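Dropping the structure in here first, questions after.
Note that one protein chain of the assembly has been removed; the remaining protein chains are unaltered in position.
By written order: A, B and C. Residues from 1 in each chain.
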Amino acid sequence: MRVTAEAFEAMVREHIPMSQMLDFAVERMEAGEAEVRLRFGPLLSRPGGIISGPSMMILADTALFAAVVSEVGLGVKVATTSLNFSFLKGAPQVDLLGKARLIKRGRRSAYGEIVITSGEDPEPVCHATGSYAIWS
Amino acid sequence: MRVTAEAFEAMVREHIPMSQMLDFAVERMEAGEAEVRLRFGPLLSRPGGIISGPSMMILADTALFAAVVSEVGLGVKVATTSLNFSFLKGAPQVDLLGKARLIKRGRRSAYGEIVITSGEDPEPVCHATGSYAIWS
Amino acid sequence: MRVTAEAFEAMVREHIPMSQMLDFAVERMEAGEAEVRLRFGPLLSRPGGIISGPSMMILADTALFAAVVSEVGLGVKVATTSLNFSFLKGAPQVDLLGKARLIKRGRRSAYGEIVITSGEDPEPVCHATGSYAIWS
Partner (left out) sequence: MRVTAEAFEAMVREHIPMSQMLDFAVERMEAGEAEVRLRFGPLLSRPGGIISGPSMMILADTALFAAVVSEVGLGVKVATTSLNFSFLKGAPQVDLLGKARLIKRGRRSAYGEIVITSGEDPEPVCHATGSYAIWS
């Protein structure tokens, strides 16, 4: 059954307490793709007037999780098995957009990538890949 | 000049707001190595009675950052350029210990690894590697 | 100055002896993108009737190298600083196609990804990312 962005967001907010600290919005999720916006707030800052690495890592993890759930549904157990991040340039203190898509969807695993952009700048500030284990 | 764990911890708490949400303690940092404890709290949980991936990612980033700063000092600018995480098994909801050490220390870059263990279990729950850019 | 696929291939064959063992062809390289074909031969096999991991790693490295050279030219020194591979499924013993594209092109570094497909199957058998240091 198709999982709406609203249902996914509600589940994350209820079951993953750290997500309640962050002002994020799942803007789209379907067919192995997802877009998640992380609105800038003081919690995301680090010295140099930029956004901290962990802020981008949480955004990437959430966006890829949404992409996986868009394929397998909410009732199925999934767990991140690996995440690889490349921080490509400093992200100014504005909203971030994370776009995730699955590259491989197997029966017991999934693999995908996430591109994070900042504000209106089309050049990514971070690129990540990740893999998930899937249980029935 | 040698950077004490106290000075590093104070700097992180002052300048990286997200770290204020987490109950961590830098237990040791010297000569390219660091040990950071993350005390369990409800903010770290995720479904399944385990600790969330982002909790481990923040711990790994902090521990490797401490290892880098133990070598270059507090006045030097550093930035994470990549982080690769392997989540090896579910971490029960107890304290985590992140041990970081530099594998390579160049003039303009550093590379190291982080092993995260949970409670008294010697088997790691997460292994990560990361690289840093260093400016003068 | 634009580097042709022929010029790049000739340089690789002359200066990287291991490449002479492999029957590859640079089919396209321009503007930070490259496509390289690796024709199947007995040297690439491994047990299970599939192609060995190192065959795909050499293909990925060559394709991303071509993508970088298409941007910086042949006279500039470049060196791989990292490569991350995900082997997504067994590759049957037919030709492989590696498509590389740069995601970030800085003055002193570049970062990109490579997708490897097998024969006519559109599902990738391998996905990789890599970073390069660039000297003047």
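Convention: a residue touches a chain if its C-beta (ideal position, glycine included) is under 8 Å from a C-beta of that chain, and two chains touch if they have at least 3 such contacts.
The model shown is predicted, which means the values in this text are computed figures rather than measured ones.
Enquirer: Looking at the full complex, which residue from C:Ile16, C:Ala31 or C:Val94 touches the chain that isn't shown here?
Expert: Answer from the full complex: C:Ile16 touches the omitted chain.
Enquirer: Looking at C:Ala7, C:Met57 or C:Leu97, which residue reaches the missing chain?
Expert: Of the candidates C:Ala7, C:Met57 or C:Leu97, C:Met57 is in touch with the missing chain.
Enquirer: Sort through C:Gly90, C:Gly106 or C:Gly119 and give me the one touching the missing partner chain.
Expert: Considering the complete complex, C:Gly90 is the one touching the chain left out.
Enquirer: Kindly state which of the options B:Glu9, B:Glu35 or B:Glu113 is in contact with the chain not pictured.
Expert: With B:Glu9, B:Glu35 or B:Glu113 as choices, the missing chain is touched by B:Glu113.
Enquirer: Suppose we count only contacts with the excluded chain; which residues of chain A make the list?
Expert: 82, 84, 131
Enquirer: Take the complete complex as the reference. Which residues in chain C touch the chain that isn't displayed?
Expert: Given the touch definition above, chain C has residues 15-18, 21, 42-48, 52-55, 57-58, 61, 77, 79-87, 90 touching the missing chain.
Enquirer: By the contact criterion defined above, which parts of chain B meet the unshown chain? Give residue numbers in ascending order.
Expert: Residues 84, 86, 88-89, 103-104, 106, 111, 113, 115, 123-124, 127, 129, 131 of chain B touch the chain that is not shown.
Keep in mind that, in the parts below, only the chains that are shown with their structure count from here on.
Enquirer: What chain is the most remote from chain C, judged by the mean position of CA atoms in each chain?
Expert: B
Enquirer: So what's the Cα centroid distance for chain B and chain C, whole Å?
Expert: Computed value for the inter-centroid distance: 34 Å.
Enquirer: Determine the centre-to-centre distance between chain A and chain C, using the mean Cα coordinates as centres, and give it in whole Å.
Expert: 28
Enquirer: Hey, how far is the Cα centre of chain A from the one of chain B, in Å?
Expert: Spacing between the chain centres: roughly 21 Å.
Enquirer: Any chance you could list the residues of chain C touching two or more other chains?
Expert: Correct list: 84, 131.
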